[in-house]
Structure formats: C-alpha cells, structure tokens
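Left out: one protein chain. Kept in place: all the others.
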Amino acid sequence: MSPATLELPAARPANGRARPPLPPPGGGDGPDREPAPPRPLLDNVCLAMLFLIAGEIMFFGGLVSAFLVLRTAAPVWPPPLQPRLPLGVTGVNTLVLLASSATMLAAVRALRRGDGVALVQRLVVTAGLGALFLLVQGYEWTRLIHHGLTLASGAYGATFYTLIGTHAAHVLGALVWLAVTTVLAARGGVLDGRTGTLRACAMYWHFVVALWPVLYLAVYLI
Amino acid sequence: MSATSAAAHAHVEHAGHHELGFVRTYIFSTDHKMISRQFLFLGLFMMILGGLLALVVRWQLAWPETPVPGLGGLLKETGGVLEPGQYNMAFTMHATIMVFFVIMPILAGSFGNFCIPLMIGARDMAFPVLNMLSFWVTASAGLIMLVGFFVPGGHAAAGWTSYAPLASVVEYSGVNWGQNIWCISLFIMGIGSMMGSINYITTIINMRAPGMKLFRMPLVVWSLFITAILLLLALPVLTSGVAMLLFDRWLGTSWFRPSGGGEPLLWQHLFWYFGHPEVYILILPAMGIASEILPVFARKPIFGYHAMAFSMIGIAFLSWIVYGHHMFVSGMNPALGMAFTVTTMIIAVPSAIKTFNWLGTLWGGRIQFTVPMLNALAFVSMFVIGGLSGIFMASTPVDIFIQDTYFIVAHIHYVVFGGSIFGAFAAIYFWFPKMFGRMTNVALGHLHFWPTFVFFNLTFFPMHIIGVGGQMRRIYNPMQYEFLQHQQHWNVVITIGALGLGISQIPFVINFFWSLFAGKKAPLNPWNSTTLEWTAPSPPPHLNWGPTLPTVYRGPYEYSSPESKEDFLPQTAPPVHAGARRH
Partner (left out) sequence: MLNWWLPENVSTYGKDIDWLFHLIYYITGVTFILVAVTMVAFLWVYRDRPGRRARYTHGSTPLEIAWTVVPALILVVLTLLSVPAWSKIKMTQPDTDFEVLVTAKQFNWQMTYPGADGKFGTADDKTLLDEMHVPVNKVVRVILKSQDVIHSFFVPQFRMKQDAVPGREIRQWFEATRPGKYELPCAELCGFGHSGMKGWIYVHTPDDYAKWAAENLTAEEKK
C-alpha cells in the first residue's frame, strides 16, 4: 500500500479555520516521480534502540572513567582495612547473566520461526536468569555491608556501589520491561507482526548483559 | 509497505474516525507541531524569568547593596537589598534557566519538532508518543527547578557550573535542598532530552519523503540532526556527573571530596566534557536557522551548501576535544592545556567557513529587509564578535588573565544572546505564519528588533572593557575592590542597557500574542520559499499533508534559478521537461 491510497485525514480545525487547501500540484506521486528513498536499512525501533544504547554507553562511560580516575590516583587499591570484593561468586554470576543473553537469542530465533510456545518459554528463562543475577548481587551486597563497606567508606565504597548499583538498576529496569513483554507474548500480542517491543527489549537486554563483563573487569578484577 | 506509511496509515484512519478531545489536542498531544508550540511557550515563559533574574543581578552590580525595585516584598528582612548568597543564587539560576530551559527548549525542542518532519516531508516524528513524553519530562524538570526557589536555604548558588566541592558539600555553600533540586531537575531534563534526540535522529534517518536525499535536506535540518547527536552523546555525561554530585551530597560518597579519596577536578572534567558540546548545542540550530533565512531573503542559493553541512559536522567532532579550554588555570596539567589550545584554535576554522559562506550568500543577492532577515543578520554579525572574543581565551597565556573576568561574560552573551537568541527570534518571526497560521505585525517586529539590537550591544560590549580592566565574574560588589572602583560607571551603563534590553522585549510579547489571535491570516507560502514546510497548509493539519506526501526533486535553495520564471523553484516542483530525470 502506498501513501497515495490514503484517505484525506479529517482536518482538525486549527485556529478555527476550514479544511486546508490541497498542496500545490507537482508535489505528488506523479508519473515522473523519483524513486522513493531505498527501504531503510534498519527500522525505526532498531535504530532508536541503537541510539539509546549509544547514549547509555556515554552515561556509563562517565561513571567508569570517573572510577578509573579515582582508582589510578589512589596510592593503594583496595584501601587497607576494607573488605575484598567477592571475585568468585560474582564470576559465576557473570556466567549466569551471559547465559541469559544466550536464551534471549534463542527467544528471538523462536520469534522468527513463529513458535509462540518456545518464545514464551525462552523469555521466561531469560527473565529467571536475570532475576537470579540480581538476587545473588543483592545477597553479596548485604554481606559487604555487614563487613563494613558502605557508600560512605571513601572512594572505594562510593565507586563500587555507584557503578554496580547503577548497573543493577538497569538490569532491574530491563527485567521489568522483559516481564511486560513476556506477558504480551504469552497473550499472543507479539507474533502477529508487532514485534517492535520484543526486538527492542532484546536489544536492551543484550546491552545490559554486555555491559556487565566490562564492569566486572574494571571494578572487580583490575 | 514501509513501516513509515503503515504508521501514517494507522494515524490517518485513527484521525478520520474520531475527533481528539481538548486534552489530547492541546495538552497530551502527540502531534509534533503542538509539541513544538508547547516547547516554545515553555521556553518563552522561562525566558522572562531568566531575564528578570539577570536584571536583579545587574541592579546589584550597578548600585550595590541598594534595594532592588520590586524585591522589597520578597526580601522583607533587608527591605529588598540582595545578600551575597542571594546574589550567587540569582546568577546561578539565571544561567541554568537560560541554558537548559530557554535556549534548549526553544531551539532544539520547539524548532526541532517543528522543522524536522515538515522539512523532510514526514507526517510526524518516528515515535509520536515518545515525543509527547519528552516534552512532559522536560516540563516537569523545569517545574522541579522552579520549586527550588521556595525551599529553605534558597536555590543552588554555586554557579551554573556547580564546581565541586562547593556544590558537593552542604556546609561549604550553606545551600541544602536547592542544590539537590538542581541536580534532580537536570537529571530528569537529561532523560527528556535523550527521548527527544533519539526521536529526531531516527526520524531524519528513516522518514524522509521520496527524493529527499541527505544532501537535499535544508541546512536547518542538518543542524538539528547534528545537534541531536551531540545531545544524545553529551547529556548522559552530565547526567552521570549530577548523579555523582547528588550521591556525594545525599549518601556520603566521596567522588569529589579529597578527604575520602575523591578528586574535585573530576567534576570539572565531567562537566566540561558535556559543557563544551553543550555550547555548540546552543549555537548549531541558530546557525542552521540563519542558513535557512539568509537565502530566502537574499533570493539566492546558499553559498557552499556542502561546506556548510560539513563544517557543522566538523564543529560537532571537534567539540569533543576542546573542553579543556575551560580549565586552563584549574590546576590541570599545563601540558594538557597546550593541547587544548591547539584544538580550540582549530575549531574556529569551521566557524570561519560558515561566516564567510553567509557573506557569500549575501553577495549579489536581492536583499529584503524583513524582520526575520534582520534578526538573522544580527545573528551573523554578533556571533562573529562572540566568536572572535573566544580566540583571546583560546590562547592560554591570555586566558590566564581574562579567565573568570567579565571578558568571559561578554563572550558568553555575544554567543548565546547575540547568537542563539537572535537566531531564535529570527526563527520565530520566520515560521510564525506556518506555526500559527497568522502573520506577525511588521511594525512591532521592527520596534522589537532595533532597540534589542542597540541595547544588546550597549549591555554586553562594555563587559569586554571592564573584563580587561580585571573585574571578576560572580562577584557581589565590585566596589569592594580598589582596582575596580575607577570603572564602576561602566557597570551603570551596562545595567541601563540591560534594563533597556528587557523593556525592548515588551513589543515582542505584544506582537506574539496579538498576532496569535488577531494577526492577518497567513497564506501558504508568505516568503516565497522553496522548502517543503511551505507546501503544507498554514498551520499544517494533523499529519501535515493531504493524501500524498510531497516528492522532492532538488536541493533546498533554488532561488533565482534560470530554470524558472519565478525567482524561486520549490523542492517539489517537478523538473521543467516533464518526464526528464535529474541526474
């Protein structure tokens, strides 16, 4: 269907005026019209998500570079008398989160096949893995707080909780979005062509997952 | 079927079946033109506030510690005399409001929303609901910012740059909630602007009308495209910075507090990494607007279209690597300072290209002195003064002396008022007929322009002189310094200029509202312009064009082309030989 077949929209009276006149001749899809611009490479949703992710990268870029500045300026890191970060548990947790990206890929593949049941299943698994990640993180946090590492314990605590907490907030947001999408998918609202929310959600999910190893490396490992 | 026409189709059907109620039409509208008007009203309202704050600042500087007329009721304890803390609050909020809630909403918000779909031939933005949200998020941020005036301790008072640790430790400034609100409001504003910029970029990339190639886009669309990219990438850095600032204040973190292992200069790096691209966010749309208006009223194609587009891209790239010029004497490594001088000098080159191309556009034209044209010409000449004063500061040794003096304040205002605000006025006068369907009053337009131009220079030019004389910025009372007392008369001159500048805006306000309701009905294309928005009705209805979208056959500035008897050839006019294809 091309725009030429659209009906004239019922003009909303703007400033109380009558229906506007038609555009001047020559501007339409006449016989000698030029070819329309090629079909966009990426549709609006993909494009918008890519740009959203670009913005988010700058946001985390601000946080991470600020962290690195403080980290390199500190004479000893981690400062003496402060608890060490739980490398092992978090390492396993990293794998959990990475696995959720794999199940998300599977979900999108199911969507392409048009397999509604598999789609919902995979989404649920993805959400479950994401929730597990958050729970483990939360548990580790409570332990660290018990050991005396708080936001107020100097640059060490401040950077740790701000960076990891901001990421956790993003995972939580993505999780809520994923839950909504899963419900939509379970009701069959995704398969009939309106795949935008799901694809956007999947892209965002991959982003928060991909961000994590970077933070793990920066905050825990080096 | 492309996604574009599907969306349009859904809309057309929707609109065809039931009328939208008042709320959906005027308040929670998803129509880009209504959102554009909303941004415009937000910006103009805030401008009165920001301007009045500036007048308070000026009064204090000319006649220090005398009662400010009109403030007697607000400051009962002192009978209207400003206290030092309140002075700091006044200029901090003046700048914050002007930058974030006047220029950005008007140039990027309002004209971005208005021009992009109409000038690329789209029926609306790619995501109309997101667009609506972006306005309401920005407006809430503005509202939150205003709340700060009413909290105990007063509003933020650490300058619009809010340097840590003054801004990050409550005891140092004595301002508690004001500064928190400043952070929260800017955080929210950052989210709103991110929504807007994603929308702009997607729309421009994906929703152009048939034939609207990238290099047939009007330059104002180019400028808004580049602005949107800068917004998208720069504001998140500020957002992360204000989050850290807020955490330092609220949760006891020590990002910027040396006693906890933090680093005060870190804030400056974050702020200016955002802040310098930000100043180009303020100027690029105005440059685009001037590039749009000069050809129309010179009846000539823009001189060097490609150079104009590429120089804007160049400015955008370079703006990421010059930010250190705000930190020459901050204690940053002086070798870095040297590097930033080099990049800062380079960034003047694309501006030079633009300036000379604007002159080239005038050369050989048939210049019509309409009100939008006058404002655009004022933009060009005043931006040049502001830009040239930037060269003084770009030279590190000279900046040692003039940093934090009124020379900087003069620079700021020549670029933001002489540049962005004249650009905004030009745009308002130029697109008013399309936006509201009525012409503005020409006599009132002149009555606004000429006094504004004269008083603008009377206000801001002498600031160079007192700045070179050594007067620091952000001081409450210049008379406290012996070496400044001999030039105090200039402060009086400046303040009189500022009062005149304020009064000169009254004809504008009258003109705006009078024309809105009683102006002459605007024809389709009052300026005989070539771009697409002038083929839509004035004002354009929901979805902008009738059943067919315009098709574009040529670049945007075909004025006085030998191909046509008229002196303009619209982008939609098919090639002269029917059926013949252009290259």
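For clarity, chains are labelled A and B in written order, and residue numbers in each chain start from 1.
Going forward, contacts are C-beta pairs under 8 Å (C-beta built on N, C-alpha and C of every residue); 3 or more make two chains touch, one makes a residue touch a chain.
The structure displayed is predicted, hence computed values, not measured ones.
So which of the visible chains would the left-out chain be touching?
B
Touching the hidden chain in the complete assembly: which of B:298, B:412 or B:439 does that?
From the options B:298, B:412 or B:439, the contact with the absent chain belongs to B:298.
Please pick, from B:398, B:492 or B:510, the residue that touches the omitted chain in the full complex.
B:398
Touching the hidden chain in the complete assembly: which of B:150, B:250 or B:363 does that?
Only one listed residue reaches the unshown chain, and that is B:363.
Given the contact definition stated above, which residue among B:451, B:469 or B:500 touches the chain not shown here?
From the options B:451, B:469 or B:500, the contact with the absent chain belongs to B:469.
By the contact criterion defined above, which parts of chain B meet the unshown chain? Give residue numbers in ascending order.
83-85, 87-88, 157-159, 163, 165-166, 169, 172-174, 258-259, 263-265, 298-307, 329-331, 334-335, 337-338, 341-342, 345-346, 348-349, 352-353, 355-357, 359-360, 362-369, 377, 380-381, 384-385, 388-389, 391-392, 394-398, 400-401, 403-405, 465, 468-470, 472, 474-477, 480-483, 559-562, 567
Heads up, the rule we're going with is that only the chains that are shown with their structure count from here on.
Where the centres are mean C-alpha positions, what is the separation of chain A from chain B, in Å?
30
Touching residues of chain A toward chain B in the complex: what are they?
Counting only chain A, the residues touching chain B are 1-12, 14-15, 17, 19-24, 26-37, 39-40, 42-44, 47-48, 51-52, 54-56, 58-63, 66, 69-70, 73-74, 79, 151-152, 154-159, 161-162, 166.
For chain B, which residues are in contact with chain A within the complex?
For chain B paired with chain A, touching residues are 1-3, 5-6, 8-9, 11-13, 15-16, 19-20, 25, 126-127, 194, 197-199, 201-202, 205-208, 210-213, 232-237, 239-241, 243-244, 247-248, 251-255, 260-263, 266, 269-270, 273, 436-438, 521, 524, 535-543, 545-553, 570, 572-575, 578-582.
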